[in-house]
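A single protein chain has been omitted; all remaining protein chains appear in their positions.
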Amino acid sequence: MTQFVRSAKQWYLIHEETVIGYLFLLPVAAILLVLVGYPGLVGIWYSLTNKMIGYTNPSFIGLRNYIELINDARLIQAIIRSLWFSFAAMVLKLVFGLLVALLINQRFPGRWFVRGAVLLPWAMPSIAAILIWAWMYNDLFGVFNFLLMEAGIVNVPINFLGDRRWVMPSIILLNLWRGFPFFTINLLAGLQAIPEELYEAARIDGASAFQNFLHITLPSLRTVILIICLLSFIWNANIFTDVWVLTRGGPGKASEVFSILTFKLAFQGLELGKAAAVPVLLMPFFSILIVFLNKAVSGEEV
Amino acid sequence: MSERNDARMTRRRLLKLAGLGGAGVLLAACQPEVVEKVVKETVVVEKEAEKEVVEVEKEVTRVVEKEVEKAPEEGPTLTLWAPKHFIEPANLYYADSARLTAMENNFQVEVQFFPWGEYTQKQLAAIEAGTLPDVLHGSDVPQYHAMGILRDVSDTFEEIGQTGGGFFETMKSNVTINDKQWAVPFHQEPQYMYYRTDIFGEAGYELPFDDVTGDWLEAVQAVTKPADRVWGFGNPFTDCPDGNNFIWQWVFAFGGSVQDEEGNVVINSPETLEAITFYCDLLTEYEVMPPGVTGWDDTGNNKAYLSGQCASVYNSGSIINAMRDSDPGWFEDTAVAPIPGPVMPVCMGGTNNISIPTSSEHPDLAAELIKGVLSPERYPHNLEAAGSMFFPVLRDYRDLDFFVADRINAMVLDFLEHVHFMHEPGDPTPWLGEIGDKWLWSEMTSRIAVEDWDPQEALDDFEAQVIEIKEKYEEQQA
Partner (left out) sequence: MGYKMRTKVFRGLNFLLLAIILILVLFPIYWMLVTAFKPKAELYRPDPTLWPSNPTYEAALHLFQRTPFFIQLRNSVLISASVTTIAIVASSLAGYSISRLHFPGRDFMASSIFFTYLIPGTMTLIPLYVFMSQLGLLNSLTCLVLSFLSFTVPYSTWMLKGYFTSIPMELEEAAMIDGCTRLGALAKVVFPLAAPGVAAVGVYTFTMSWNQYLLPMLFNNKEELWTMPVALAGWIYGDVFMWGEIMSGAIIMSFPVLLLYFLGQRFLVAGLTAGAVKG
C-alpha cells in the first residue's frame, strides 16, 4: 500500500505539469466543447446536408453545398470584399491609432481627460453607435451632409450609404471610429514600455525625432502592432452587426461581406446547410491567421 | 412624441390589470364586472412655425376594470407572440383584449411582444426547437404551412367571418391554401401612394392620376425642382421592405405577375420589362427622384415626405400617423391613392394574421382567444387603438365612424377591395415569400439603376433566381 502511495506520488511529481495543465484547462474546455464545439459540429453536419430551417429530415448530400458555393461568384465577391475591407480598416486604424497614441503619450495638462475621451467611442453601446452613424450619414437629414454643404465643400448631398463608391468607405470610417481606441491603448502600452535610455542614447548620437521613430519606436512596437493588426483583421473579416444595421449589404451587393451572405442564406433563404458551409470553407484561411497570432501572443518570432 | 395617448395613464392601468392577471385571472369564478369604455380627450398642440393653435383629437382606448378581489390561479396558461407595434395603445389594448378573453374562458394568457427586427429569426429558431407559442401573430402562412406546423383553423375563420359580414376576399385568399384557412387575418395595413395636393395643384395637376407613364409622369416631372430640393417622387432603391415591395406592385400595375393560376413562373414578360425599365428611368432618365434613393433605408421615403423633399412617396399608414402626431404643415394637403397603372390601379395588401401552431397543447382555447380579440365587443377597439394603422379585415367594420368620418381613412377604405398580394392570381406559396426575404425585386432594380445592367439581363437573372428558389422548395416537399 505504502509502496503504491509512494509510486503514485512519484508518478505525480513526474507528471505534475501534465496533470495541472489538463486540470486547469478543464473549465474552459468544458465550456467550449459544450457551447461551441457541439453546436459547431451540428453546423458542420448540416453543411453536408440539404438542411432547411423548419423542414425536417435533412438528407446527406456530400459536398454539394461546397461545390455550389465555390462556383458562386457572389460568394467569391463577398469574400474578396471582406478581405479588402478588413485590410483597409486595419491599416487606417493602425495609422490613426498610432498617431493618437504618440500624441497622448506626451506630458501635457489634461492628459487624463484626453486619454479617457479617445476611449469613449469604444465604450459606446455598439448598436447605438452604429445607429447614430447611420443617422449622421443620411443624405437628407444627416449632419455630415449638412456640414459639408454649409462649408461649401459639396453642392449635392453625398449619398454615403447608397452610392456604390461611398458605401464601403463609409463603413470603414465607422469601423475606424469604433475601433481605433483599441489600437491606441495597446500602442500606448507599447510606447510606455520602451526604455527612455534608448532615446537618450539616440539623442547623444544626434538622431532626429523622425529617425528615432523609425529606428527605435517602430521596431519596439513591432509585436504589438502585429497582434492588434491580426486581431482587427480577424474581427473585421467576421464583421456583421455594423454592416447589417447600416446597409444590409446594399446598395445592390456593394457591401455584402461574407457574414452578411451567410446570414441571408440561413435566415432569408432558410438554407441552413449551405450557410453553415460558408464558414467551414473559410476555416483554412483563418487557421493560418490564428497560428500566426498564437505565435505572436506567445512572444515567439514570427 | 406621445402618440395619440397618454402613456402614463395607460401604463398605470396596464399595471393594475397586469397585477390582476399575475395574481391569477380567475375572475370568472367570482363573476367580475368588466367594463370596457372608450375615453376621448382633446389635446391642444401648439404648432411651432405659425404659432397657431391646432386642436388634435386624441383617442385613448383602454380597458377599465373594477377592483376585483384577488382570485386563486386556475386554468392553463397560453402564450401568445406578436410583434410590438410602435403605437403603444395598440399593444396595450390588444394585450388587454386577449386577457379579458382568457378571463371569460377560464384560462390565462401571457402576451409576449417582440421587436420587429429579429422576430422572424425568433420564430425560425423556435420552429427548429419546437418551442412556438400557442398563438402566433405574423407567421409566414404558406411557408409555415409547407413546414407542416400550422393547424387548420377553417372553422374558427368561418365563425369569425359570420360576426362581421365576412372577410374581404383578398384577406381570405391570403390565408387559404387548398381551400382551407391556416390563419385568421387580424388587421390590414395597405400600402399606397401619398401625394402633396398643394404642390401638384400649384403645377396644375389634380388627383386621381390614370397612368404612371402618362399624366402621372408629366406631373412628377413638373414638380421636380432639384435646386429647391424638391422631387416629384421618391422610393428607396435598396434592400428594404419599401424598396422591395413597391416594385412588384408596380409590375402588377403594368399587367405583369409572378405566377399564373397554376403556379408557373411567368415573371419574364414584356409587361414586367416595361415596368422595371420605366421605374429605373424615373431615377436615371427623368430624374424625378432624389439621387439619394439608392442609399435610403426603409425610413427614407417617410423622412423625405415629412421633410417636404418629395411630393409623392409610397408607404403604409406610418406617414399619416406621424403627421397626425406632429403636422409638418401639409397634412391637410395630403391625399392617398393606389398606384395608378397603365393597366390597373394597385396597392399592396399588408396584413397581420394569427395562427395556431400544431405544437400547441390547447388549440381550442387558442381558437377562443382568436375569436375574442376579433369579437364585435373588442375588435373595433383594437382597430381604433392603433390610430389609422389598422384597417378592418371584416367587411362590416368599414362602417365604423372612426373610419368613415376621417378624411384620410375614408380614402383608404375606398381602395380596400382593390388591394393585391404577390401570389395572385395563384395560391400563396412559400417560394414567393423568399423572393421578398431575399430582396430580389430591389436587387433587380438597383442592378439596373445603380450597376448599369441591361434591364432584360436583370430580369432574366431575377427569373432564374425565382425558379431556383421554387425548385428548392419542391425538392424539400417531395
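In order of appearance the chains are A and B, and numbering begins at 1 in each one.
Here is the rule we use: contacts are C-beta pairs under 8 Å (C-beta built on N, C-alpha and C of every residue); 3 or more make two chains touch, one makes a residue touch a chain.
From a predicted model like this one, the values you see are computed outputs, not experimental measurements.
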{"item": "Hidden-chain contact residue, picked from the options B:G117, B:P226, B:P376 or B:P425", "value": "B:G117"}
{"item": "Hidden partner chain, touching residue among A:T18, A:S59 or A:S208", "value": "A:T18"}
{"item": "Absent-chain contact - pick from A:A8, A:L131 or A:L214", "value": "A:L131"}
{"item": "Interface with the unshown chain - residue positions in subunit A", "value": "16-18, 20-25, 27-29, 31-32, 35-40, 42-43, 46, 53, 99-100, 103-104, 106, 108, 114-129, 131-133, 135-136, 140-143, 146, 177, 185-186, 188-190, 192-195, 220, 223-224, 226-228, 234, 238, 240-241, 259, 262-263, 266, 272, 275-276, 279, 283, 286-287, 290-291, 293-294, 296-299"}
{"item": "Contact set of subunit B toward the excluded chain (per top definition)", "value": "1-2, 7-8, 11, 48, 79, 81, 84-86, 88, 110, 112-118, 121-122, 124-126, 128-131, 133, 229, 240-242, 298-299, 302-303, 306-307, 309, 315-316, 318, 322, 325-326, 328"}
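One rule holds for everything that comes next: only the chains that are shown with their structure count from here on.
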{"item": "Whole-Å gap between the CA centroids of subunit A and subunit B", "value": "39"}
{"item": "Subunit A-touching residues of subunit B, taken from the complex the two chains share", "value": "120-121, 124, 127-128, 143-144, 146-147, 149, 237-240, 290-297, 300, 303-304, 307, 309, 434, 437-439, 442-443, 446-447, 450-451, 469, 472, 475-476"}
{"item": "Subunit B contact footprint on subunit A (complex, rising order)", "value": "50, 52-55, 134, 138-141, 156-157, 159-164, 166-167, 247-254, 264, 267-271"}
